[in-house]
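Report on one structure; see the data block that follows.
With one protein chain removed, the remaining protein chains of the complex are shown where they sit.
Labels for the chains are A, B and C, by order of writing; each one numbers its residues from 1.
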C-alpha cells in the first residue's frame, strides 16, 4: 500500500484495530449461538459483550503475540484481560483460527466492496453530469488515432458511463460472492462446532454461510473478486487514456483542472501535464497485477495450505486501497475536467472538410455516378486539400463535374454536423434511460 | 490452439466457414431491416437469402482477399458471386467492417460460452454422482499436507461441485455480458445506419444491442469474459491438484482410470502417472494467461484502435478451446476416478490414532483437568505413539491418570469416526439441495 | 499460433518434420557415443545414419502413434522401418523419452533464439540508418504528451537502437542459457546411460550438457528465456507507441509507409491508419502473456511432472513465432517510415516560442533579476502568446523590462535550436560508438 495513493476510510478497513474489532464480533456472536444451543453457559456468552465498547490495544496484543507466536491466541488472551479469564474460558470453543481469520477477511472485502461500489456510483454521477453537459459538443471521432467522423463529447462521457455502469453491476456480484463466512472447524466438517453457530454469526455480520468450507473459504471466490477489480482498473485506464490523449499539446481538447495557485502554470501555460490520468494509468497496472496471484491461490493443497495468506496480506489491502483511491481521483478528474469545444472544432477542421469525403463519395454513388468515377471526383478534390491546403467544400462547389450530380445544397448538406448527431438522443436514452 | 488439446465442436466455432456463415447472417438480416425501413429495395434484401444454404468457399474468399487486402470486402465480393452483383449492391450499406467483425466475434464467444456452460453442467453431474457415491467414504482431511481430522471423500467431491457450481453461475453472467452486437457505423453514431437495423440483427442472432459502441464493442466485456475463464481454469487446477496428490505413490487414495490395454501397466503396476490431471494443471495456466492481455485490450485509443485484434485472434479460439477440452477431460477423470477406500483408512491410521489427540485433549479439559495437565497427559501418550510405534487409544486406555478423568467408553468415543461425519448430510443439503 | 502473424522459417522450427529430424539426430549421435563406449555394436550405430537423408513421414508416424499412444516409440518404430528392425534394436537404449523431448525442445528454442537475434540485428540496422538520416531533424520532445524542449528525430531512433541493443544482449544470454541438452535417464542419475553419451550428443547439436537434470531440464532456464521475450515484446510496444503517436492526425510527424496501390488512400488522404504499429502493440501483449505461465512451470513436483508440457506446446511456438513476426514487421515499419520534418517544426512552433520560456526564465535569473521578477516578466509575455496568439520572441523583444536585462542578441540566442542539439554527437557516439 502506498500511502500517498490511499484514502483513510479504506485504509481503516485494513487496520489492526478494525481486524480485532471484527474478530471480537465473530467470537461474541459465536458465544451467543453456543449459549442458545446450551453448549456454553449463557452468562459466559453475555460476559463477552462487556467488551463491546472497548478499543482493543493493538500494542498489547502484539506484545502477547511476541510470546505466544499466534495472533488469534494473543487476541483471545487480551480479550480475557478485559472480560476476565474465567468468563472468557468458553470463547472460541470448538473453533479454529481460520474460522475467525477467513470470516474476518471476507467481512473486510465486503466492506471494501461497499466503498468501491459507492466510489463507482459517485463516478457515474460525475460522468452523467458531464455527458449531459456536453451532449451536443461536437468533436471528431478517431479510429486509430486518425480523424474518422464527428461524434460528441457527451457520447464519450456516455460510453464511459455505460462501461462504469457495467463495472458497478460486476462489483455488486463480486461483493455478494465474497460476502460469506465459515465457522466449520478444522477441516470443515463441523465436528466440534454446530452449523447453527456459523449461521448465527454470518447473519449478524451480514454474510451468508459458506455452503461447504474446509477450514478455509474456497479461494475461487477471491479470485473472482480480484478479477473484478482488475476489470474495473482496466476501465479506469481506458478513461485515463482518453483524457491523456485529449490533453496532448497538439490536441488540447481537454485539460485536467489546474488550480490557479499551482506554480509554473502561467510562465509555461502550455506545460500542464495530465499527471493525474497518467498516475491512474499506473494505478490500473497495480490493480491488474493482483489478478493472477489471486487465481494462483485457488489450488490449495487438500483441505487447505497457508500459501494464499501472504498473497492476501498484500493484495487484500493494496488492491482495494489503490482502486478506491483511483476511482476517487478519477471522479475528481471528470468532475473538473476543462473542456475546450473550440479546439474540438478546430481539430475537426484541421484538414478543411476532408473528414466528410466519405459522405460525398457515397452521395455521388447514390446520385448514379459509378463507384470508380465517384472515387476519382472525390480524390482530385481531396488531394487539393491535402497538398495545397484548400478547403474541401469550396473545391467541391467549384468542381463542375461534381455539380453535374450534386446540387450546391446537397453538397452543403454533406457538411452538416447534425447528420452525425441525429441519434445522440437515442443513444443517451439507451445509456441513461428516460 | 493445440490440436491435441481441442474438441471439434469448439474448434468449429472458430473455423473460417463458421465465421463467414455468421457474417452472412449479419449482412442478410441487416438487409431485411434496411428493406423494412425502406432504405433498400425489398427484392435486394430477399435476394441475399438465396445464399442461405450455401457453404461459402473459404479458399475462394482467401483468393479474393489476396487481391483486395480486406477480408470483409473479399467476403462481400464472394457473396455477390452467389447472389449476383446487382442484387448484392446494397449489402453492407452504411455499415463498417467492425459492425460485422465485432458482432461476429461476440456470436462466437456466446456460442463458446454455451459449450462451456454445458461442459460445466456435465462436470457437475459427474461430481455429484461421485459425491453421493462416496458420501460416507471416510478419509483423513489434511491441512498443510499434514493429517488433521477425518472427513469424507464425498465432501471432497461436494466442495468441487460447489466451486464448479459457482463457476457455472459466473459463466452464465459472462455469457450474457458478451452476448451483444453493434451495428452503429464508423464511430458509433448511427450516422449512416439506423439503430433499428442493429436491433433487428441482434434479435435475430440472439444478442442484445450494445447500448453505446464506437465502431467497436467496448472491451471491458471481453476482459470480464476472459477473467471468468481464468477463474474456471483455476478451479480446474484446484481439482487436478487434489487428484495428483491422491495418486502419489505414498498416498494412493485414488488413481486416474488406466485402461487395461495401456502398455506398461502391469510390469510396473506402481507406475501409473496422473498425467491427465498434470496436463490439466498446465492447461489451467494457459487459460489464465489470457486474462491480463484481455484486460490490456480495454484501453483502446479514442473510438478504437486495432491493437486488440491480434490478441483476440489468439485468445478467442485458444482459451475457449483449451478450457472446453480441459473441462471435458476433467469430467472424464472424475467420472472414472478409481477410489481406494482401504488406502484412505490405512493412511488415516498411519500414526495409530494420533489424529484424535486434539479431541482427547479437549475431552480432558472438559472433564475438569487443567489445560496444562491435559496437555501433559496427551503428550506423554502421543510421544509413545510417535517414537515407539504404539497405538494411541491403547496407550490412553492403559494410562491410569487419563482413566481418572475419562472412562474407557469415553475414550473409545473419541475415536468414533461418526463424530466427524455427523454433519455430512447437512452439508450435502446445502450443496445439492434437498 | 496465428498464421497471418508468422514467418515460415520460424514456423518451420516447430513443424513435426523438424522435430523428428532433431529426434533422429539425437538418437543417431547417441548411438555413436554408445558405440564409442562399446555399449552397442559399431555397425548398429552406423546403420542409424543410413536414414540421414530421409525425410520422415509424419503421417506414418502419426499412424503408428495412434496405436502405440506414445510419440517417441512411434518415431523409433518408423525409424526401424527405414534402417531395419535388427539394426535399430539398440537405438534409444537406456534413454528416456524426456532425454529426446527436452533436448529437442532446447534445440528448437536455441534455433528460434538465433532467428530472433538475427531479427533484432536487422532491426538495429534499420534504426541506425534512420537515426543517422535524421540525426539533426529537430522535433519537439514531449513529456506527458506535452511539449517540453527540442530534441531530434535521430535521438528518438537512437534511443530505440540503444534499447534494442540491450535486448540483443539479453537474447544472447537467453540463447546461451537455453542451449543445453540432457541425456541422463529416468531421474537424471545416468544409471542406465553414461554421461559421455550426453556430452557427445550435446557437442554435436551445439549444446552444453545440463550440469544436473532430473529426466527434465530445469525450467528456470525456460522461465528466463520467455521473460526475455516478454521484455523484447515490451520494447516493441514502446517503439510502436511512439509511431502511433507520431501518426495521429493532429501530430502527423510520421506515417507508416502506405503503398500507392493501397485503396482509399487518396480519397481520404488523412485516413492512413497506423495499423502495423497498432498490430505490434497487440502482438507485444501476446509475447508478454507467456512470461507468467513459463514461471509457473518452474515448480515441477519432485524430479518432474508433465504440467509444463501443454504450456510449452503452446508458448514454445506461439511466442517465438509472434515475436519473430513482430520484429520483422517493426523492421519494415522503421525502414520505410515516412518522416515529416516540416510538420515537426510546425508542431514545435504551435505555441509560437513558448517552449523556450524556461530558457528565458533562466537567462533572466542569471542576468541578476530575482527569481520572482523573472517569473513575472516571463509570465506576462507568455500569457500574451497563450491567450492572444502573439509570438513569444517578438513580445520579449518588445518588452522594455526584459530588454533591461537581456540584449536582443541574447533573446535571439534563447530561441536557437542549436542549443538543444549541441550534444547530439556525444550521445550518438555513446550509442553507436565511433
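In this text, a contact is a pair of C-beta atoms (placed from the backbone, for glycine too) under 8 Å apart; a residue touches a chain by one contact, two chains touch by 3 or more.
Just so we're clear, the structure is a prediction, and the values are computed from it rather than from any experiment.
If you put the hidden chain back, the residue from C:212, C:346 or C:398 that touches it is C:212.
Only one residue from C:32, C:71, C:305 or C:318 touches the chain missing from this view: C:305.
Among A:39, A:80, A:196 or A:311, the one in contact with the hidden chain is A:311. Residue C:227 is the one among C:88, C:205 or C:227 that touches the chain missing from this view. Set against the missing chain, the residues C:58, C:295 or C:345 yield one that touches it, C:295.
Contact residues of subunit A toward the unshown chain are 2, 4-5, 68-70, 244, 262-263, 273, 275, 278-279, 281-283, 285-286, 288-290, 292-293, 296-297, 301, 305-311, 313-314, 318. Residues 141-145, 148-151, 155, 158-159, 162-163, 166-167, 170, 173, 177, 185-192, 195, 209, 211-215, 218-221, 223-224, 227-228, 230-231, 233-235, 237-238, 240-242, 245, 281, 284, 288, 291-292, 295-296, 298-306, 358-359, 362, 419-424, 426-427, 430-431 are the ones on subunit C that touch the missing chain. Considering the complete assembly, subunit B touches the hidden chain via residues 140, 142-148, 244-245, 247-251, 266-275, 278, 292, 296, 347, 350-351, 354-355, 357-358, 361, 375, 378-379, 382-383, 385-386.
We take it that only the chains that are shown with their structure count from here on.
When subunit B is laid over subunit C using CA atoms, the rotation angle comes to 180 degrees (nearest 5).
Annotation for subunit B: residues 281, 288, 292, 296, 301, 305-306 touch two or more other chains.
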